[in-house]
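A protein chain is absent from this complex, but the other protein chains hold their places.
Order of writing sets the labels: A, B and C. Residues in every chain begin at 1.
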Amino acid sequence: MESPTINDLNICIATENGTGSASANNILFKSIFKMGIPCSSKNMFPSNIQGLPTWYQVRACADGYMGRKDVIDVIVMFNDATAAKDIYRVRDGGIIIYDDSTPLQANLKRDGVQYLGVPANKLIQKIVPASPLRTKQRNMIYVGALAYLFGIEMKTIKEVLEDTFGKKPAVIESNLVCIEAGFNYMKEKGFTQSIARLMAIPNGNKGKIITEGNTACALGAVFGGVSVVCWYPITPSSSLAEAMEYYFPRLRKTKDGKATYAIIQSEDEIAAAGMVVGAGWAGARAMTSTSGPGLSLMNESIGLAYFTEIPSVFFIVQRGGPSTGLPTRTQQSDIQLMYYASHGDTRHIMLIPHDMKSCFDFARRSFDFAERFQTPVFVAIDLDLGMNLWSSNPLVLGKEPFDRGKVLTAEQLEQWEKQGKKFRRYFDMDGDGIPYRTLPGNMHRRAAYFTRGSGHDADARYSEDEKDYKETLDRLRRKLETAREYVPKPIIETSDGAKTGVICFGSSYDPVREARDRLRAAGLKTDHLLLRALPLGEESREFVAAHDRVYLVEQNRDGQMAAIFKEEWPELGSRIASVLIYDGLPAAAGEIVRQIKAHEAHLRTGAEEWREKKLIASI
Amino acid sequence: MESPTINDLNICIATENGTGSASANNILFKSIFKMGIPCSSKNMFPSNIQGLPTWYQVRACADGYMGRKDVIDVIVMFNDATAAKDIYRVRDGGIIIYDDSTPLQANLKRDGVQYLGVPANKLIQKIVPASPLRTKQRNMIYVGALAYLFGIEMKTIKEVLEDTFGKKPAVIESNLVCIEAGFNYMKEKGFTQSIARLMAIPNGNKGKIITEGNTACALGAVFGGVSVVCWYPITPSSSLAEAMEYYFPRLRKTKDGKATYAIIQSEDEIAAAGMVVGAGWAGARAMTSTSGPGLSLMNESIGLAYFTEIPSVFFIVQRGGPSTGLPTRTQQSDIQLMYYASHGDTRHIMLIPHDMKSCFDFARRSFDFAERFQTPVFVAIDLDLGMNLWSSNPLVLGKEPFDRGKVLTAEQLEQWEKQGKKFRRYFDMDGDGIPYRTLPGNMHRRAAYFTRGSGHDADARYSEDEKDYKETLDRLRRKLETAREYVPKPIIETSDGAKTGVICFGSSYDPVREARDRLRAAGLKTDHLLLRALPLGEESREFVAAHDRVYLVEQNRDGQMAAIFKEEWPELGSRIASVLIYDGLPAAAGEIVRQIKAHEAHLRTGAEEWREKKLIASI
Amino acid sequence: MAGEKVNRINLTEKDYQGAPSTMCRGCGHDAISASVIRAFYESSIDPRKVVKLSGIGCSSKTPAYFLNQSFGFNAVHGRMSAVATGANLANHTLIPIGVSGDGDTAAIGLGNFCHMMRRNVNITYIVENNGVYGLTKGQFSATADKGSVMKGGKINDIPAIDIAEIAITMGATYVARSFSGDRKQLAPILQGALAHRGAAILDVISPCVTFNNHEGSTKSLKYVKDHLDPIHDVDFIPHYENIEVDYAEGTDQEVELHDGSRIVLHKLGRDYDPSNKTQALTAIHGAVAEGKFLTGLIYYDPTRAEFVVEQNLCDTPLADLGQDLLQPAAELLDKINAELMK
Partner (left out) sequence: MAGEKVNRINLTEKDYQGAPSTMCRGCGHDAISASVIRAFYESSIDPRKVVKLSGIGCSSKTPAYFLNQSFGFNAVHGRMSAVATGANLANHTLIPIGVSGDGDTAAIGLGNFCHMMRRNVNITYIVENNGVYGLTKGQFSATADKGSVMKGGKINDIPAIDIAEIAITMGATYVARSFSGDRKQLAPILQGALAHRGAAILDVISPCVTFNNHEGSTKSLKYVKDHLDPIHDVDFIPHYENIEVDYAEGTDQEVELHDGSRIVLHKLGRDYDPSNKTQALTAIHGAVAEGKFLTGLIYYDPTRAEFVVEQNLCDTPLADLGQDLLQPAAELLDKINAELMK
């Protein structure tokens, strides 16, 4: 028998959606958090409103790893539809908690695990009168059971109930009764387990917040001064715009109660993008948020913004593609679509947050980048970052003034005239590829110009001249080159003498951190580069160049980010080996370790790899 | 004074569009063609219906190069608006033909060229009574003038007039009078020139046809058995669908006069793509044709077709991007958008014709590929191929039967059942990634299945299971790997011991051929690979591997095809140097030679190149 | 099985069922699926000749929950109308039933939807109209009424699109409105739509019990029930039933459909002629002004030919044509070559 770990536990709760388990899971997770234990949660929910399977994982991890863990210690098996598979989700030696109101069916029995029955249905029938609430509150039973088994403090649970339900003592009480019923039942039965114990860490999570990337992005945008938001509902990005709908009225009203923002649910994504382009053109900080299918639809308007040089911000919360794919699962598979979005030669600035703080910061600063570079800017996250709860240090508002970019007011134009300088909308006066602009409403007689997505010259006049055209394209490329130095630099961690590098971005960060620790323990030292933006910069090149082998971890099938590295630096391309996770589940350290070890065990040259590629997909 | 070349002449005609010069230019080009001289024409027309500048180049070339030539021998300067620039388009020693009804303005004079005036306005006033026709027929004057000067036979011109205007002797006559007026004027004036002479080559173009890529593609599709065509007008692809509208009624009616096709002008590109997907699903050979902006809009539906595995063909006639860009100029800048179209992990089959015969053949076979692989297939051409007139050997109908792919009829299903085989829509029975399908209307009781763009299992059931999902993605990738061996192979030309390779595709083929000849003459032997499809195959890898340096010629700013090579074979990537042409004009050998020579003169390593990249755009 | 009722083609109503529904318990959409099953059963339509089409949304999931033996296509958001048009061209002998939502049809899909109706594409197109985006959790859709309240309290400030009004305006030839809970009305209307050749648009108010069933919503179950305004009672008489109906003079009206089936409208207190476009629109405007849901067969135009007829397609479905008919003879290419030599 193993001796219990302390604060190292991975619980998976299998329920049916629409049964109110979200509330129970939330209480469970927050209670562990409130005990001061580092912890994270992952919600694997269906693209449906009621009746399909859903899994929620809560991971307590003394070492502070926040990524999903693929090894499950305990499963709460409350969904009959998936039970036959769920019993194999738990590791050998793990625990299965099930409702033994009726006896366990034969096909749900397996060896090597501990079954603990709690008659949730029976208990709940006693407590809650027949009502729609009953199904919902039945879930509180497992909260109590888990609390008893692993040592989650009832006092903390009560606190969380109070935090959650605020001024509704009846609700607090009714939930508490159910939780206690689960707790007491386990206690009465004298159930024990020996795999893990949760122990409060005083001040452990003190000062920490819990939030989702979508909320952090929304707050970043609100504090970043966005004033026109046009969006169309789509999972997993809806909650970003909805968080803005929630915070805007609280944060962005004038003294006389008027709005310093407009937030519009448009009729589709094409309209949302069009509105953003119109608003950006007219001078507002404007954004939209969407996911894969919406991004595909926005392609044409993104090209328009690129070629007419209109600041505009696109928050993309990635989900499982292609097509409708898995709308409620996570991927990083729209990297190439974002970077190259639209027809013709286009490349775009992308900001890639990896935690709650960078979600907030990058969202806030995205408008600075968009206005500085007069171009579409992507803020790229994914469902894992966007919709799961993450613990984080508090969000901090940077003190920098907004960068509104090269906008000329009527007064400045007057100055320019005096200095004999001429305002030319698309002229590269500073050699950085970025021209000056004026905003509609500017009353200077030289302010007005004509914007068009068709060929134009430096004075914004219609032109089909091949030289004008090439000049525009070259300048746009120059702008991108300027951006390389400007966008958030990667964060690099080196350890002495490591010959192997690992690169990742976004929600892979925590799993990769954990994987690297495990690899180090197994004898493989690695350096790390956390990529935070595109276009790529010199630091990334140097990092690849400095290592014999670089593992690029990403959550898609085709190694999309690796392709961008290879395009930039073909001579370094063969050092890059892709670690690819694309089953829709949040990345887990275990799989990363597995792939890297497999690769190390069987090092291949580029050409061999190419020949093998054809087989890889079938493995 | 130079002695005249024989059958080597590059004429540029500058007019205003909407003035009927198209007709004159056509007569001119066809007359030279009819004389048996290898020749080509390039039309640089505006995105406007009347009143903007347009240039038409006719190149006679004894050596048979069909690409645009950037050195102009003669310019017909019939557009006042562009005259000041046009005089510098002609090479030193060249000829300017202008209308000297009024004296030449001072700013239109330059040294080193021969001015020949023909009073077109005055002449035409005498011949044609004041009527809208007058402006139009004025253009015939320069046809006559050129005929006299360079020796285009009047008898051939007459033949061409007859071919063109068929049974309208009055029209033939009225045009002829104008042509003769130009001819006779030059003769009377005794004008001579000594740069070039056109001399008939008996049977020179015998058996050759003249057509446009859009027509060749349209015919390919019609003979390829397409039965549902849904399109939305957009230059330069409209004439592809319009050619189908022309040929369908002639070629594809049943005996009782009913249509074996439907050709629908849809309300937009999203509808066109949606209709094609619906028709492909229901079993028709279905296609659409569009250009960049339409392709951007079709992104979502393309992903749907990819993930649901529906045969569908997308003809993309590329134009100058990004955004509206230069709608009437040529580029190859939608390569990445096509190859990666839509969100999520997607890669598509692309067929890339380079001449009229391959336009026809690939268009025809695209439906075989689409049905064989149950996936979207792109036929990628560009404005230069699509809308310019090319001479070609006649189109030949291959004898192969249609490949309808793995479609199971009710009878076959019955067989399968007897053999104990089960029809599973998305099951990889053959290991090639390609599943079997049935068509709606199949009356077998096991035929029906449910198609969806969301996650599904091998039996086409809704699934969010991570294993089902990964399996589907892996199989789709496997399908692409199968396609590598299947799509048209590149055409490779080698010369003994060349260490330098050149790769190109599509409309670059002829200019590259010419450039290679010039380079050889200058001492640089090159091998050549004409790429004809994506995904890339082993032959392309071997070609790159076999050369120290490979120039990849493409008509875009960002080296989009090079990026795909680098993604596939990073270890070979640093051998590839991009030759990039992206000013909207058809590729010309001169520029290709210039870039390759410049590169040879200053060979760079990958890393240096990367550092220089930032500057390149500004050169 | 023994003793179970069968229809004319020997199928039981069960044979028209689909996979178990994953809608919320009580969702209007499930009730509509039941009516769909009923209608197909009653009309004795062979499910293997039917294609089920949809977009994306809760509503759009429902084709999986009826007619298991039919091919189905759950396309992308808002594009069912285009996909259906394509399928119709490829095989006009299939019987297409489309299910969409108010978001799918009236928001993102509006343009394509309108053009499908303009073309009079043959389809039975049901809009399961709940005034919200169900699947994305309750945002207002374009059919939410001005003043209607969202679950969170937000008030809608833009007027609703009336599906029946826009359908009539854009050229649909069979336009009806009904209520998910009224199978008695909905099933015969559906049977009529299936017998009609052309764009049959059914605006079926279908309360979303999870996100739009509260006080303040004008699409809650209660609100809808309280505001129904049926024009007439509807009966369907299939073409193969040679029934002579005894019409009450002046109260019943018969509408003959393309396949010879008939719809009988039993007057409910007012005169109404569904073939009059202006009158139909006026009636809709009147009901909307009173906050009522006008239900019944609102508009019917038997005169317009369906889309594929206008296209002059050969009788064999295009999808079934072989190379012999799809590929012109090589000599014809030679002829074209000859022309291109001129």
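Operating definition for what follows: a contact is a pair of C-beta atoms (placed from the backbone, for glycine too) under 8 Å apart; a residue touches a chain by one contact, two chains touch by 3 or more.
Here the structure is a predicted model, which means the values were calculated and not measured.
Here one chain is not drawn; of A:Pro119, A:Gly144 or A:Gly453, the residue touching it is A:Gly453. Contact with the chain not shown here comes from a single listed residue; of C:His77, C:His115 or C:Arg262, that residue is C:His115. Contact with the omitted chain, checked across A:Val277, A:Leu295 or A:Leu408, is made by A:Val277. For the chain missing from the display, the contacting residue among C:Ala31, C:Ile45, C:Ile126 or C:Met170 is C:Met170, taking the whole complex into account. Think of the hidden chain as still there; on chain B it touches residues 18, 47-52, 232-235, 238, 245, 265, 267-269, 293, 323-324. Take chain C: the residues that touch the chain left off the picture are 107-112, 114-115, 118-120, 142, 157-159, 161, 165-166, 169-171, 277-278, 281-282, 285, 310. Although one chain is hidden here, its contacts on chain A can still be listed: residues 163-164, 207-211, 215, 219, 222-228, 230, 247, 250-252, 254, 256-262, 264, 266-268, 270-286, 300-301, 304, 308, 394-397, 401-402, 439-443, 445, 447-454, 462.
Here is the rule we use: only the chains that are shown with their structure count from here on.
Should one ask which of A-C and B-C has more C-beta pairs in contact, the pair is B-C. A separation of 39 Å divides the Cα centre of chain A from that of chain C. Touching two or more other chains at once are residues 47, 52, 293, 323-324 of chain A.
Of all residues in chain C, those that touch two or more other chains are 76.
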